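All protein chains but one are shown at their positions in the complex.
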């Protein structure tokens, strides 16, 4: 039985290659996590175990998918950054996004019991959707990351204050929402401090800054020239030996999780390998 | 800290809505399953537990994602069909594909130990990629399904013969490959029968036909008019009550797994609810 | 001087093939025709010369681009329909649209002096933009055509009444706009009849129905089965001889302009070659 008479259906597949020489950001989001987190009694405003699980799944994803140069997680979302020179899966959008979503989901389910040993998953299981967006310039990429980190800050300050009003102040959710309506950041800081003795600045960096993942190379000194990738048309192909060496160095470096500011230039200046996409100098081991 | 100065990055997101009034097929494929199946010692040519796990994950996916009207699985791939009237996620391609891929992956990992109780998963975990393709006419959809089912047959006959040569005939993989080079279906049937007393027709229907999933309504009588969806421009919106009734009927019907021929019209004529997308007549329970 | 170091820029070209087995409608619109028609003193509400020029340009376009099976023009817009089996330019969207736009523009400029012998074109010249839209089913295509023809009717009734109020009633544009605000079709008919003795039904069919272009074959008798293209997956390729014969028959048939109703089925039933895409029976010449 030959298959030729049906094979024409392949003609309906449409290509979805992402524009070359652009940064690719794949952002994934938990589906229905409001309900899911209630079902499994996540702590409010932040559940450290849930965030650690997100981070562990992200580290595994970044370890398996070598082309991810940077990742950033807040709440039930994670952004994965592929370098503008990335050619994985010929930059096919759907292939990139589904591979990242599937890998992240697999580790989230598999590692669940490590972080929630007393809670059993049941249907409907936690799942994630995702999408890819291209950013042409380094500045666009940095602005994307800043957008997410500012969002983290805004949401966390709100949630911290909201749950203080509810948990410590005994307010109903509705009353707390109303109390915060129209308040500025300074108002929320003031509520936290004057009513509950909470100095927001002393809250966990993980909650305030979100989680940043990258390969763990030696930080550059501040005096170095800041990195740029803009002058390049398309990168010259490196020799196979150089590519293998680069890959080995990155594998050896491993992935680190940091909770720091990405909005200022300092983050990028100290870690030039993120924008360059090239392995940095190995960290000294003591 | 307002976020407005960075929010322009949202402008880089590009829409990916699939053409209305077309069938949507989301096909997912196991990534690196050749290596994965070797690592976990899947039986050859078919591992019943592995196929049952694929089917269980697909049933859960179809149960959760109500808009899937038909699914078809062979080996490490699964095709999920969304009706041409489907408006889930406003038909956004990436959202549909990632949701299906993530749900399938979640259940595959979660249910692994049920089907492989003695084998523990370890990194790299099994993952799936996916893509969506639109088919304008019912005939195009049927031809897609036929294409996959013919592929199932061709591959299974080849693999059955190949592994007979290796497992029963003691051939090396290379010798078996060479022995089958250029053979027709009839040749393979003859090898199986004359050398090893295997009548291919008696092989498991699951292996020969693949696994077909759909909502389990009462089969129509053959004399009924065959269904068609072609005359409709776009379906008239049904009343909310009717929609709820339809959804309840489908939920109650549950998902059945069949191993039958989809290439002939009979499959479709007996199950008019697949092409119509409307709940059928409930099955009699005895 | 070899060009290889720069040729990578071709990788940035992205494919734009339209989904197979769908009707392609290319609609073009005059750019800034409000100003343009004022500059050249087009008659209101309809300038017969301007419409005849549009039609002449469309006939030339349809004559040169053989794959157009139907066209429909109102005011400064024209819709060109390519058959769902069309493979011209491998169905590349931009190539199809720009070819039609450029051909139409070329003839519009070239034929201008034939229809406006006393008016000389000057910068800015009249130009047209365009877009392609795919319609999966025959009914979708018919609904598209009905949409445009209903629009023609609504606009023409409005404009006829508006200009009667202005030209015959001596109203200012602002007063006429206000007088028509919130009126129904029946109100406008009544205004035309009672105030100006105009029976809208007696207005020119061209103005009321728009201009329909198709190859001029012998009309079918009404008793024939209505045509359908829906059962086909993808058309079987015809022999080269048959294709040549088909093309010759179409060329010989020529393009006719009709001002009739396309909303009812009768139009399509009498002209089955439009939906089938196959040459019809030659008209008797007397």
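Annotations for the structure displayed:
Letters are used for the chains, namely A, B and C, taken in the order the chains are written, and counting of residues starts over at 1 for each.
Quick note on the criterion: a residue touches a chain if its C-beta (ideal position, glycine included) is under 8 Å from a C-beta of that chain, and two chains touch if they have at least 3 such contacts.
Quick caveat: nothing in here was measured; it's all calculated off a predicted structure.
Interface note for the absent chain: among C:50, C:101 or C:255, the touching residue is C:101. For the options C:17, C:109 or C:257, the residue in contact with the chain missing from this view is C:109. Even with one chain removed from view, chain A keeps its contact list with that chain: residues 19-22, 84, 134-140, 142-143, 228, 230-234. Residues of chain B that touch the chain left out of view are 8, 11-12, 14-15, 17, 19-21, 233-234. Interface with the hidden chain, as seen from chain C, comprises residues 1-3, 6-10, 12-14, 28, 31, 60, 63-64, 93-95, 97-99, 101-103, 105-110, 121, 123-135, 140, 143-144, 146-147, 150-151, 153-154, 185.
Rule of thumb we're sticking to: only the chains that are shown with their structure count from here on.
In this structure chain A contacts its sequence twin chain B using mostly the same residue numbers, the overlap exceeding half. For this pair, chain B with chain C, the centres built from the Cα atoms lie 43 Å apart. The centroid of the Cα atoms in chain A and the matching centroid in chain C are 50 Å apart. For the pair chain A and chain B, the distance between C-alpha centroids works out to 32 Å. Counting partners per residue, chain B has 134-135, 140, 143 as the residues that reach two or more other chains.
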